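The complex appears here minus one protein chain, its other protein chains still in place.
Chain lettering (A, B and C) follows the sequence in which the chains are written, and residue indices restart at 1 in each chain.
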């Protein structure tokens, strides 16, 4: 079984050639499911099998096929993945600031009479999901960690949800924000990417991009994508306010954002 | 979304270019899950994403990633399949005999004084699963349809399970079987393929292949594979005894198996 | 179903009294007011549909004119009736003239009696029309039946109504009894109802009269196919709440999400606006035989389901009381309830069964719109599928009326075609396997479940009494629901609220009120 995999045959203990595992190294076990817009028939079943073949699966078995009516059929299948990944070569951009404790963060920012960092936050566009941004900003925080409001090191303004980029920018200027936090939860048809990119453009057009830290977050947000969009960081599912506070504190200090004018 | 799929972009109403469907024609929605032999890390996650990419999925999102410990991590991901299948071109070998009723079968075989068809059955090798072969052969049958034992048209001998090919062949000769039914349920490491192929070889070596109808069955058996192995038919999951009886009756008659010697 | 929780009936009665006092004082406030959307809804009843060339609905154009002319506080019927009389055209034609700036809303007419008479006649036809629609529904159900309870309710939300009909059909074939078309993100913030068969929604499909009709036709077809009446649900919610109810009543929608507070809490719609709108909107639903679904389930997405359980119950009492006063039958009031507890909490299922049973026992004649886990759903579809199965179990064990199916992909996307299929398959299996479990068991005397229910009921009473003291508006300002606080004058749509003048006249409303009593 191991040997007939194909020329690409990898070795799982070699990070250069890693493939899925079911119960034996390199067995390539993968589970797949999908619907085809075709009524169930022997031919449609074979079609599903071939699609899996095109995905590079061998020994494909369709374990479940259901006719859903109205010209659709559903398949659950397993196969052995002939592809492998070279784990050794993967480099992923990461947030490198170290996580500090609540009081470390306050001390770090305010030490030597530093001023508080001004943080504005919103869930933008038509997105009405406040739970994520509130988890980061509100007093009560998230999963046992206080939100930014609780820190002496920050002055915060949480605009809530359904905030247009226009309004966010205006409020940020008025608030003299050092940091802009944007939450995006609705991501259907990639609506969030446009929203986020637009904000970066507006901030740049305003000529203040150098003076603010731009951070976005949401369940489908990744640091990598955030960087591509021109943000300074992106935080995904399960983020703790502590991670965000640590990042903001260290970046704001190291970029000298709070040194400029002591308000 | 529809348009940026890639050059292969298909149209679901064109059977030549069918791809998976989530909620919009041609969205290509596919769900995949697998384990990697690597601890969970940003890199491993990216590795999983790339593997999905190699399978031809676009817009891959890893919705769940779990560290299972001991150097393994598990992923659930969705992506959009860029492959399509040409449904119009698929031809699948099928059993073409028409399904008859219980009494039609009896009449068809015994009409004009035809003799009963002698059917021997077994679950072979180390396989101890009798439920499948019993469903086909036993009086009580399966899902409301009588098994072969109940038909006047058949004389049957069910050897049960764990029967070696040697013994099956010897018993078939002694019984003067017209039809050999073989069940294979355990299929791990393709153990059944070897078992089935061996039996065909033995029957051929015995010089009686022309005189017997060879039929196999089991949850992972397909007609196509059965033909490849040299059987006359293969029956998979959910087979009704009626299908098998219809096939045997028509094939035995049309091949003249029961005309030869009226016993 | 035999009661199991031994709830103290006196406390339940006191809750109802407190809620009655609260809604009396709300209605005293709103009876005195109208809104642009109530007037637009009235126009739609009179036959003002369609849009101006730029896409703005004619009803909006007419009311904009009325606002400009300061005529809204007297009600649109008289001025519009005058315009009709003057134009000699029907309602639609007249509205088109006004929209095009070719006619205006006369402040006077020499024969207002004739105007009143003809508007009243139109109104009668309109109200009879929706009564007739309700009869059609009844006949349909009479003929085909509508399946077992709870009604299995699934959503479609592809953004494209034509794609939605396909998905609805597949769902109905798999056993769905209610199809809800989820609306485009933030449609509730639009102060108009979009026109036409719209296919470009995000996170849902635009609600429009055409889309209502297209889906209802598709469901009528599949109802015949499956031999069971399949209900259609949409939203009478947001800034267009009353209009949505009218369109729903006209196009034979069977259910509509309609809550007195949801828009305030979750969409930052002004509280005066929404509370005024809800009264008219529910009146229409009452006559149209529409089942409304309230939105208390949403509270638990922001608040903690254990700590805030009593806020749900208190709100249910208020929604019930408001709805009854607007003419809805108890059987038309689907009260929102959700299973949102952390699935990893010990005895979560035990507590949830207690909650769900409590809702049934306190509102025995009203179906509960029982909502599946959402906020604790994760990308782990396998775990999620089991959470949804536990939810189905709790539902059948407590005899719920409307069961909104959970989808294993809740944390990811609006449902794919097979998500719905698998959810229906699993839910039907679980409910069938546990069909009579409820009849088979009794709850222990001094157990966790009885104690929990009693405690929540006590807290709800306390909350209702406290709201009673300060009034519902203050309570909303004080953030007593869903951890959200809103101001009396804040939020969207306050500029669309008008105090009714003494000569306010709305024959549609009057006739609806008569119809509802018969």
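Here is the rule we go by: contacts are C-beta pairs under 8 Å (C-beta built on N, C-alpha and C of every residue); 3 or more make two chains touch, one makes a residue touch a chain.
Since the model is a prediction, treat every value here as computed from it, not as a measurement.
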Discussion item. Just to verify: which one of A:21, A:34, A:72 or A:235 makes contact with the chain not shown?
Written reply: A:21
Practice prompt. Can you work out which residue in C:389, C:464, C:482 or C:497 touches the chain that's missing from view?
Written response: C:389
Fill in: Listed residues B:69, B:144 or B:207, member touching the removed chain
B:69
Response to the item:
Given C:28, C:54, C:102 or C:440, the correct residue touching the omitted chain is C:440
Fill in: Sites on chain A contacted by the missing partner chain, in the whole complex
21-25, 29, 31, 61-64, 66, 76, 78
Fill in: Touch list for chain C against the chain that is not drawn
343-350, 353, 380, 382-383, 385-387, 389-390, 393, 408, 422, 425-426, 429-430, 432-437, 439-444, 447-449
Discussion item. Please output the residues of chain B touching the missing chain, sorted low to high.
Written reply: 33-35, 66, 68-70, 72, 74, 126-128, 130-131, 160, 162, 186, 188-189, 191, 219, 237
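One rule holds in what follows: only the chains that are shown with their structure count from here on.
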Worksheet item: What chain lies farthest away from chain B once each centre is taken as the mean of the Cα atoms?
Response: C
Discussion item. From the mean C-alpha coordinate of chain A to that of chain C, what's the distance rounded to whole Å?
Written reply: 34
Response to the item:
Cα centroid separation, chain A vs chain B, in Å, comes to 43
Item to complete: At least two other chains touched by the same residue of chain A: list those residues.
Response: 33-35, 72, 189
Worksheet item: Residues of chain C touching 2+ other chains?
Response: 159, 379, 411, 413-414, 416-417
